[in-house]
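For this depiction, one protein chain was excluded, whereas all remaining protein chains were kept in their positions.
Entry: chain A
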């Protein structure tokens, strides 16, 4: 799986979109809740996009990708580690994976067509 090298510009735009989701949308942070949203079939509470940090342990990463494949949910591999992802979410802790339930005003889901599966 060769992802295109992220340019500075697109990386910043992902951060912007994430910030908008944090402000206006619904999301959950953390491995356990991400799996929960992927399993959930209720439209209101189900995940729409999953973002994984790049230093996520490979077993956990493949597990989330497999669940997302079954649920037909896009997976985005964030260009940064869990510290960076936490900062991008505006939190003072590390975030290894997060799930976006409702993008709010953000167009993050539309601009990530299918994610980097």
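Here, a residue touches a chain if its C-beta (ideal position, glycine included) is under 8 Å from a C-beta of that chain, and two chains touch if they have at least 3 such contacts; residues count from 1.
To be clear about the criterion, contacts and distances are computed from a predicted model.
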| item | value |
| --- | --- |
| From "SDCB1 protein", "Glutamyl-tRNA(Gln) amidotransferase subunit B, mitochondrial", "60S ribosomal protein L27" or "Guanine nucleotide-binding protein g(O) subunit alpha", the hidden chain's UniProt protein name | "60S ribosomal protein L27" |
| Of A:48, A:61 or A:76, the one touching the omitted chain in the full complex | A:48 |
| Contact residue for the chain not shown (choose from A:18, A:53, A:73 or A:112) | A:73 |
| Those residues of chain A which, in the complete complex, touch the missing chain | 35, 39-43, 46-48, 63, 67, 69-73 |
